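Every protein chain except one is present and positioned as in the full complex.
Labels run A, B and C following the written order; every chain starts at residue 1.
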Amino acid sequence: MDDTRWARARAQTQRFLPVMALAVVAVLAAACETNLPQSTTVIEGSHNATLWVPYRMVFILAAIVFVAVMALTVIFSITYRERPGRTARQFHGNTRLEIVWTLIPIIIVTLISVPTVNAIVAEAQPIAANALRVDAIGHQWWFEFVYLDEKVTTANELHIPEGREVAFNLKSVDVIHSFWVPQLAGKTDMVPGHVNDIKFTALRARPEPYLGQCAEFCGTSHANMRFRVFVHTEADFAAWLKSAAANGANPASALEKQGQEIFMRSACIGCHTVQGSAAAGKVGPDLTHVGSRTTIGSGILVNTPETLEKWIANSADVKPGSKMPPMAKSDGGALSKEEITAVAAYLSGLK
Amino acid sequence: MATAAGTLAHHAESGVWSWLTTVDHKRIGVLYGITAFSFFIWGGVQALLIRTQLAVPNGEVIPATLYNQLFTMHALTMIFLAVMPLGASFSNFLTPLMIGARDVAFPRLNALSFWVFAGGAVILTSSFFFEAPGAGWFNYVPLAGRTYSPGQGIDFYVIGLTVLGLSSLMAALNFAVTIMNMRAPGMTMMRLPVFIWMVLIISFLLILALPPLTVALIELLFDRNYGTNFFNPAEGGDPILWQHLFWIFGHPEVYVLILPAMGIVSEVLPVFSRKPLFGYSAIVFAGMAIAFLGWAVWSHHMFTTGMGAVPRTIFAANTMLIAVPTGVKIFNWLGTMYGGSLRFNTAMSFSVAFIALFTIGGISGVMHASPPVDTQQQDTYFIIAHLHYVLVGGAVTGIFSGIFYWFPKMTGRLLDERLGMTQFWLWFIGVNMTFFPMHYLGLVGMPRRIYTYDNDLGWGFWNMFETVGAFVIAASVLLFVINFFRTMQQEPTASDNPWDAPTLEWATSSPPPEHDFDVIPVVRARDPLWYNRDHNIQAEQPTGEHIHLPPPSYYPLLLAVGVSVLAVGPISHIAFTALGAVIAVYGIWGWALEPTE
Amino acid sequence: MAQAVAHAPAHGTNTGIENRKLLMWLFLGSECLFFGSLIATYMVFKFDVIARGVGPFPHDVMINGVLHHGILDIPTTSASTFVLLMSSLTMVFAVYGAQHARPTLMKLSLLATIVLGLVFLGFQVYEFVTFVHEGLTLSTNLFGATFFLLTGFHGTHVGVGVLYLISMLAASMRRNGLGADAGAHVEIAGLYWHFVDIVWIVIFPLLYLMP
Partner (left out) sequence: MAHQTQHAAVAQHGLTPRQYIMLGVALTVITVIELAASYIPALTPVLVPILLALTAIKFAAVVGYFMHLRFEDGLLAKVFTSSLILAILILVALAALFWGDYAPGVRAARGDAPASAPAAPKAH
């Protein structure tokens, strides 16, 4: 048997193990950046701030229990391991201990439930009088936002003011989706036939958007159902709202003009709306100001004329299962490559 | 069968036919075990494909539709075709042995349970040849309705789960009766091994939890195929009803998956600590409390569906209460280790690892019991971390412990320890590598069930890390398979009781004779063999009485074929239903008239 | 009874309850949850049909000042309810006959139970056909869906029970009858039959009588 060799190798490994483990833990800990775009531990909204109270509490308690149980397991495993001369003590149990360790989890659970109930009550407060009211509607696979008091409809990019409550009606036209902007608020499902609600106040305006994503599995392109929330100062928000309520811009070039004509005589208008034009379809996203959006395809592509062309030609190429039929002749659609370029130019001009 | 009387092992023939017609609980246990382990590997392959796709941002290994089918089938395979039947494998092989009986109460029903399970497994798995279900294992409507899932995948899901549920129901009824009615003299309820208690509790959970699922499945079947609108909001139906019925089943189901492992660990820890289980009654009552509370928590899977504040508070409180009996169990296992003389062989190592890994899963469970916290954790990788710590770190780790512990009893051979310990360490490292970072990924916002993610989100490193971990797990399982085949090539040399264990299954030979015990043992204490050892009580000598065993029967197989063929009628052609019904009626008729002595 | 040696320890069962009887009661416990879930579906949607105004309706109902006539035929169903109740009584006598070694009483009672069960099923078929003629199908509204599913699955249980009893009657016609175990066989069949009856005891007032 080569037991002695094994034992020697084991002894050597044991000597270096702690050092190696520490090094590995240090490297891995460094890889745990918490300030990520969809991090739930970054508090930028009132809803997230409310639930952070029980959240922090469960974290601390979980860490204590974790360390305690792991420590006991390791200590017992080492202290009571089999070795010459050791015999097991024979006993069946201890009632007093049983009572103690029944009480420990009861106390922990009580500690968690107090902030939990507080947070539930806080969530159930009535909507503020000056709240901005928005219908958020889930579609396979994009989000529609309707500003109820303003006659503004947009898709996949939500603009809200800082410091003012935004109250959402959450709806769905097809399957169950879930509305989630981790840094601002926890998620609430969008259930067809139901109207759910969530409300939160964004704590500060900032130039880069907050990222949101559908959090309930909703079919093929569930992973591609993303959206962005832009938080503005009140003045900037008022300005945005004003421009968003305007009709679609007129074409600024010959190419855009040609694109508009093609758009208006094609299948496009069956599904899409451009305010102030003949296009009044309700199935797909409102395109009145599509040119001003930073992304297309519910947040999976940067919005440029080139990506728009790609999208129009065959959206399912970039977004599997996309409900928008391919427009390119090569993929069974009705538009030539030049026509698609013109339409993309027109759409890019819809600022 | 007068000719058979008097010869003890008169049915112990080999050959395929003997396995197809067996009604011996030990052989059925082996059938369950081999089938389930094969599905465990198949489910693992699906997991590796999933992890490969997610290894890097914007991965392009697997297209979206296939990915959605893979994670759906991974869950269904692992839950219904691997972990549940692995538990059934242990309960089949061990229940009569541990309570001192010659077989289960209804041996032919037991065979029927297995063959119906096999039928359901074939139906569910064969969907890959047509169209696999791709709406998640929870199969939420309306996504799973005809409008948004027009293909046959969901119908396979409905039929497969109905058939598997039937199998589980029959098995559960059988084992509840066996444990309540067939115990050896002196084996009172409070002397039952903890594993048997867990089997009893699981049986009750299944008996009561399966019907709501069956009703939900029937309603979905009717919605999809016969024009009803139970879940169609456009006609007044409500998709939330599916979620309620599904989770009324789904939550007890979680305990069906984890309780066998808790039972196994409660058997293994005392043996290798060389001392009795600490707080036997506390562990038993904690098991009952978990099962009881498990009925009042289902809506915690639905905290984000827009439930009111009051139900959220109630279900949150019930859910948190489960932490109490769970904590009691963990502390009692630690109490069992305390003051012992721990022998860390593979079985023991897996059991101690179970305590650690299951504790992690338990703790994270309490975290999202708080509804406000859950709004951030629901449907993220944090939940995946939680459920895999419970089901992989908990259930499967416990099952490996059980395999190493009972392997000599089942086969007469001891698995190789050095390979076993290597497997253990790979497993322990792999599980933690794969699933611990998922906590972090969930907290930084990675949702579940996404086939792709952007580089900007910062999830790339840990996803790659997890994928490596998944392959470490795969290596560990591969080592086990090698160990299994190597061991099976050796001569059976294991003694009757190689571990000096206290429970009845070790009182008979390894492997046990077909009739289990030459003489039904008399039980004098909770750890009967240790009691007999310490009091110098010798085993009773055989009296030479004739032991009648139920003869083999092919009717269970025939009936199971009938049921399976009948069940595929709704997704193929009505002629199958008619054909299946004819076979089933013939099977029942033959079954009823078959002599059983 | 050599079977007892193989299937159970020689001292009988630990609980003193015969295995098959325990199995049947456990199964009936499971059935409680099955019908409980079906009834829950009905209860969940109970008001929706009226709220949505898409008839036919279960009961006479006023919607926006207009009286809509209900579809449920309470007198006919009362008759079928009586039939099922009587079948429970005859089933009791079948068990009584089997346990008191009165095979003729047992056979006649079994026959009566089977006939009454078939009459009940006949009523149900009549009711289903009538409803379909009046325009209520599975897909008309949620009342149709829940009604047909709930009563349909109850009817299926009655049908299975009828087959069960027919096979028992056929077996009792053999030379050896049901054998020494007749009492247990018929009693367990009776448990199932009575359970199907009590399900109807719940369904009848719930569906037909409650407004």
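Quick note on the criterion: a residue touches a chain if its C-beta (ideal position, glycine included) is under 8 Å from a C-beta of that chain, and two chains touch if they have at least 3 such contacts.
Source: prediction; values computed, not measured.
Peer 1: For the chain left out of this view, which of B:L31, B:A75 or B:L208 touches it?
Peer 2: Spelled out, the listed residue whose C-beta touches the missing chain is B:L208.
Peer 1: For the chain not shown, which residue from C:I39, C:I71 or C:A145 touches it across the whole complex?
Peer 2: Only one listed residue reaches the unshown chain, and that is C:I39.
Peer 1: Of the listed residues A:H92, A:H194 or A:K323, which contacts the missing chain in the full complex?
Peer 2: A:H194
Peer 1: What chain B residues would touch the chain not displayed?
Peer 2: Chain B touches the missing chain through residues 180, 207-208, 212, 233-234, 236, 238, 240-241, 244, 248, 295, 299, 306-308, 310-311.
Peer 1: Go through chain C and note every residue touching the omitted chain.
Peer 2: Those residues of chain C that touch the unshown chain are 1, 4, 11-13, 15-18, 21-22, 25-26, 28-30, 32-33, 35-37, 39-40, 43-44, 47-48, 50-53, 59, 61-64, 74, 78, 81-82, 85-86, 88-89, 91-93, 96, 99-100, 180-181, 183-184, 187, 190-191, 194-195, 197-198, 201-202, 204-206, 208-211.
Going forward, only the chains that are shown with their structure count from here on.
Peer 1: Calculate how many whole Å lie between the centre of chain B and the centre of chain C, each centre taken as the average of the chain's C-alpha atoms.
Peer 2: 33
Peer 1: Just curious, how far off is chain C from chain A if you go by their C-alpha centres, in Å?
Peer 2: Taking the average C-alpha coordinate of chain A and of chain C, the gap between them is 51 Å.
Peer 1: Find every residue in chain C that makes contact with two or more other chains and list them.
Peer 2: Not one residue in chain C touches at least two other chains.
Peer 1: Mark out which residues of chain A touch at least two other chains, giving numbers and ranges.
Peer 2: In chain A, nothing touches at least two other chains.
Peer 1: Over in the complex, which chain B residues touch chain A? Could you list them?
Peer 2: 63-65, 68, 135-136, 140, 142-143, 147-148, 233-234, 237-240, 273-282, 304-306, 309, 312-313, 316-317, 320-321, 323-324, 326-328, 330-332, 334-335, 337-344, 352, 355-356, 359-360, 363-364, 366-367, 369-380, 440, 442-454, 456-459, 461-462
Peer 1: Please give the residue numbers of chain B that touch chain C in the complex, ascending.
Peer 2: 5, 100-103, 105-107, 169, 173-174, 176-177, 180-185, 187, 207-212, 214-216, 218-219, 222, 226-230, 235-238, 241, 245, 248, 520, 547-550, 589, 592, 596-597
Peer 1: Note which residues of chain A are touching chain B in the complex, please.
Peer 2: Residues in contact with chain B: 31-34, 36-41, 48, 50-51, 54-55, 58-59, 62, 65-66, 69-70, 72-73, 76-77, 80-83, 86-94, 97-98, 101-102, 104-106, 108-109, 112-113, 115-117, 119-121, 123-124, 140, 170, 174-176, 178, 180, 182, 185-189, 191-194, 196-197, 211, 213-224, 300, 320-321.
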